[in-house]
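The other protein chains are all here in position, but one chain of the complex has been omitted.
== chain A ==
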Amino acid sequence: MYPRLTKGRVAVAGNRKLHFGKKYEATASQLSKDYNVVDHTYDAVVVGAGGAGLRAAFGLVAEGFKTAVITKLFPTRSHTVAAQGGINAALGNMEEDDWKWHMYDTVKVSRKPPVSDFIRKGGQAHRCCAVADRTGHSLLHTLYGQSLKYDCNYFVEYFALDLLMEDGECRGVIALCMEDGSIHRFRSKNTILATGGYGRAYFSCTSAHTCTGDGTAMATRAGLPNEDLEFVQFHPTGIYGAGCLITEGCRGEGGFLINSEGERFMERYAPVAKDLASRDVVSRSMTIEIREGRGVGPRKDHVYLQLHHLPPDQLAARLPGISETAMIFAGVDVTKEPIPVLPTVHYNMGGVPTNWKGQVITHENGKDKVVRGLYAAGEAGCASVHGANRLGANSLLDLVIFGRACAHAISQENKPGEKIGDLSPNAGEASVSNMDKLRFANGAIPTAALRLELQLAMQNHAAVFRTGDVLKEGVVQVSKAYGKMKDLKVSDRGLCWNTDLVETLELQNLMINAMQTIVSAEARKESRGAHAREDFKDRVDEIDYSKSKEGQKPKPIEQHWRKHTLSTQDVETGQVTLKYRPVIDVTLDEAECAHVPPAIQSPVSPSGVLRDATPERSLPNPSLDRNSDDEHMGFKDYLGAFFTVFAIVGSAAAYMYNTAHPNALHPFPKRTDALSSAEDLRAQMSSLKSQLYEQLAKWDEIQKQREASSEQFSGSLCCKELRADISELISRVGDHDLTSIAKELNDLKVAHDDFRYKSSEQSCGVKLEDLENVVESKIKSLKISQPVASYDVGSSGNAAYDYDKTGKPDYALESAGGSIVNTRCTETYRNSYSVNKIFGIPVWWWRPKPREVLNPDMTPGRCWAMSGTSGSLVIRLSMPVIVTSVTYEHIPVQISVIGNIDSAPRAFSVHALRSDRDFEGAHLGNFEFDKNGQPWQTFNVVNVPARPVEFVEFKILSNWGHPDYTCLYRLRVHGDLTMRPS
């Protein structure tokens, strides 16, 4: 507020008086135990204004219900805003799709361990509707805008304290207005909880600081159960401290994790797939490293993700967002330092149990019972659509579906302005007392300290690495932290914007959530979805679904774990009571869409085609689902082997290239160096060979496993071929028969493509398009990184041009670093339209600066349009080379301004310039284009320059002097490297 200036005293900055002076600070009214509680009455109250809350509110006001939305944050600041991925919808606009397939995927994912992002991505991309990476942002803003159109009452920056329960039904909520500390009771016929998750119960989470599970805690305090809180989805790499996600693509690009000893520890846990192992394997390995004391940092509680061994330009091109995020949130320059990361909470599958209408339920005497007047949606609710693990891009879908479902259920069963049951006069007194108690809490532990203690206990004991001892120890630690709530210290006694108080209230909520999570996790003695226990690695269903159903007697519910956990808690003592609820197996309308059985014996469809694309089929053939987890893991190993082979093949390619073109690429100017490097090369070759053998052995083993399993795997034939190719390759490596290796490599790639094609017909755990993406990117990165190991030629350009026809890279290629620097004394077009029209492609027309042109039909590069018959072009090569040849490629186009005349190139001369300001330069030769020859023609330079040249000028004569002709050329410059570039 305003500093009070007293006579004769100067107000000093830093000694701000936030209140009006001592006189008024501790008046009776300020410290009074009496609180004024304002009563409001509405048809419906929504707690939380994130996606689900807004969707519900918007649905309610549209139906004419008087609705209040209570939120501790301004609506557009909710965590929904941060959802990047997208929202799933089987629109079928990209390719054939069906919502039943979506359901199938959701169910499948819900049962199995988390899948790596980069495995999942492509598979969903076509079902995933997105607004760039700001889907949540745009969804939330749209919803907020919509709800403002109607008459919706927002109570922004009101902190909901408790539900008001009367006779087992919910009649509203009590909330604290954070601005002035006033308390409000909202009496309403229906209340919707949409408060989000409780990621902040863990030390590292991707969610906002406000995700403190207020709704679930309120339900607990109201004596209601929470469901499946032990299922928490983790992401392996969040930035330490901030929790921001570092995409798994980083590891796809070649990044890896290291521990405090600088060891690349994933090699120990997943010798084959290494850092590309599945999400849960990576997360668990990281946690084990940390637990065994090999973590980094002062607390030794995280590890490093190293990227700086990758070329900086690759980082800049492929991971620009990561570079930025790492700099902002970890202060790390990814080209020089590793990023501190640890497994991070991503989503809470559990929450307040609801039915499909969003109505909150309890489970009594073997039956679900609706809690009247109470609904839940979004991350706070648990309709169990996510099961034990959430499919990517399904969270936003959850929001809109259950937000809408709540609104629908309310509008179906109620009318606006209906009579509402009375509140007892003392309703909410307990909440007020609780708040007052915390406000005057006078113990020893500051809120922030206790919160950190809780978060660390949860992070260390209830994160990804779950085993009996660890969880038990965690239960003890969290209970201890719970007990310390009585010894809290809150320093602010005020009421206006008392953030200390609000954080303490939030801590109370976090405690409740954390306690139930860890107790539920300790009790669940199996591995299912995101809950993976080291000591109980298998899923325990009522029958063994890997075998035929017949003859198996289902176990009673006490003996298996295919059931929901329902946790209630004595808030005073922290004691958690667990009950269990059977899973609902059938869909709402089995006739329309049959349920997906948990796992199935395998009747292979007669055709042998595993996933039929016809929409008449009700569901994808479930035969694949048998032991989907094992299948999945097996496939992962398989993939890993694949990658490794490709890595080896890639390095073989590099060696081969080195040896085949000693002049072109040999970096050693001296003979002795060359000799020693040859030795080195030989040694490397032999190690390569042994690596290949090793790989082959692994390959065989995997193959054997595959064959042993009864499943038919359509890719296996291909794999055999591939295997043969590899052994062939081994023998070639031994013989130093390098040219044939090159050919072999190519064939291998073809075989691999074939494999991809065939395997894409079946849908085993991983989507095959994703596999394709991964392998593609892997191949690309190999192509980039392998030659880079020796020097930095524009190797991606090499990939595009296939080393051209000279066996030498094109140093003029733009994507490799070459550029047009000048077009002196040349006439050009001044109008982009006409140029576009003439050439049919976007070209660089008259402009002070060259324009980037990306045309799908052209290799990425700059085009530049010259008007008239002659022109000049100064090209800066990607590095200084001894120019040996130039290629003049003529792209025949049948266009000209006056009619349909073939274009006709004629001649050009090439000059080597000392700098871009050099006008004369050394003449390299005059060349004439052979009219009847190939479209591309390579000319050897006549006067090979003695020194490396960086700038080359082409003086071009086109069209045989005819002004109306038009030509399109692509120019390339080849040469030898003489020295190692600095």
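Just so it is clear, a residue touches a chain if its C-beta (ideal position, glycine included) is under 8 Å from a C-beta of that chain, and two chains touch if they have at least 3 such contacts; residues count from 1.
Definition applied: contacts and distances are computed from a predicted model.
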Of "Adenylyl-sulfate kinase", "hydroxymethylglutaryl-CoA lyase", "Complex 1 LYR protein domain-containing protein" or "CCZ1/INTU/HSP4 first Longin domain-containing protein", the UniProt protein name belonging to the chain not shown is "Complex 1 LYR protein domain-containing protein"
Of the candidates A:Pro425, A:Pro556 or A:Gly933, the residue in contact with the absent chain is A:Pro425
Among A:Asp167, A:Asp180, A:Glu364 or A:Glu920, contact with the omitted chain is made only by A:Asp180
Touch rule applied to chain A and the missing chain gives residues 1-2, 4, 20, 24, 27, 29, 33-42, 66, 68, 153, 180, 183, 187, 425-426, 428-429, 432-433, 435-437, 440-442
